[in-house]
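Here the structure is laid out as structure tokens; the discussion comes afterwards.
Missing here is one protein chain; the remaining ones are kept as they sit in the complex.
Right, chain A next:
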Amino acid sequence: MKTQNGQIFPKISTGIAGLDEITYGGFPEGRPILICGSAGCGKTMFGIQFLVKGILDHDEPGVLMSFEESRSDLAKNVKSLGFDLEQLVKEDKLRIDHVKIERSEIEETGEYDLDGLFIRLNHAIDSIGAKRVVLDTIESLFGGVENLGLLRSEIRRLFRWLKDKGVTTIITGERGKNTLTRQGLEEYISDCVILVDFRVIDQIATRRLRIVKYRGSTHGTNEYPFLIDENGISVIPVTSLKLDYKSSEKIVSLGIEALDNLFSKKGVYKGSSILISGTAGTSKTILASYFAIESCKRKEKVLYFSFEESIDQLVRNMKTIGIDMEPFIEDGSLIIQASRPSLQGLEMHLLVLHKLLKELKPDTVIIDPISSLICVGNTSEVRAMLVRLIDVLKMNEINAILTSLTTENGNHTKDETIEVVSSLADTWINLENSQLDGRRKRSLNIIKSRGMGHYNNPMEFEITEDGIVFQEQ
């Protein structure tokens, strides 16, 4: 792989969804990588996934040298993630060597070295032609021997040896108090260091990782949330690294002719993100549904995230104004995902979305309302997530409708969701209810629409049994 400055720098896939993007191509081939973090944050998982995916996707055999868990324990632990270690061992693709050191049965006298470990590792590597190695957690050795000075120099020698051997090695290390690892392994591994972290914020647990160091390569520097679920680990890049998505010249209809006519191009660009903001009861969902149905009519796939209404309720309510969603739900072109936003952490939401995008390949995504995600995390997290979300949608050229509930009587520009989304959205439609002469008036105002002219005054409309009806100007 070529890096940006044109240097040849071979990298190999990490096997972890999303991590290759952050590292611009993967781990440095043939070098040691340190993954450190406190207990239970998924270090071992990283290692195992690196090996298993290496075997399955790249046909690169791997060796796992475990200093803590036995082979059967490891196999059991990752079975729930769909990794069958025993089978891979049978196929001679994987070697698991459990190094068990019983301090109580060992006495030390005189000089020694760790050649035994080297020989075991060498034997395991050579016997299956391994390209990937995981040492989990080598720091356990520090509890096993007395001569720490020697151990340090031997570990240094081991890392050098692994480098000479040309295998890409993940070394896991326990997080220390003031250091990345308890035993300062980061001093010996300078090529690539990744810090993983497990935090509980507002009762929602989030796992994060950060690339502390990646010598000779550019890398994403943010903290990236990651998930461990039934498919293993996936990392979500916070922001796409470049703004290089394509923009379409195609125009799509919003589903209401009168509304389309307010735009100089008679609709919005395909793949654009549309923000619909407004206080409660300003018909945001209705507008979004129009767009969804219109998309379905174009024989496109629509993914509708409903964070406030259940599917039944949404369908029923839309029916009262003449929007029939049922046929589209039945033929599979309209897929509604209804869930409470607080059910999952933000990352989980994003991941669910990612997965559904991959599985269903929708042409249109509706998130109704995006503002309810605010209650899940703090502002900066939500902001990061929304940016990620919109980036993903744009990269895939998906039409997106994001509705946002603004606070009653509030100045909508001060609203936090609006603040974040409005700059990312290509088109922004604000809906308002106002009282005039004892009558409530609904109005729609296009605040912006990138790349085209639009009507600048508020448009009044009514909701009737036949749907939205715009007032003649």
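Observations on the structure shown:
The working rule: a contact is a pair of C-beta atoms (placed from the backbone, for glycine too) under 8 Å apart; a residue touches a chain by one contact, two chains touch by 3 or more; residues count from 1.
The rule we apply is simple: contacts and distances are computed from a predicted model.
According to UniProt, the chain absent from the figure is "Circadian clock KaiB family protein", selected among "Ion-translocating oxidoreductase complex subunit E", "Circadian clock KaiB family protein", "ABC transporter permease" or "Spermidine/putrescine import ATP-binding protein PotA".
Only one of the listed residues, A:116, A:281 or A:327, touches the absent chain: A:116. Among A:108, A:187 or A:229, the one in contact with the hidden chain is A:108. Seen from chain A, the chain kept out of the figure touches residues 97, 99-102, 105-117, 119-120, 122-123, 141, 144-145.
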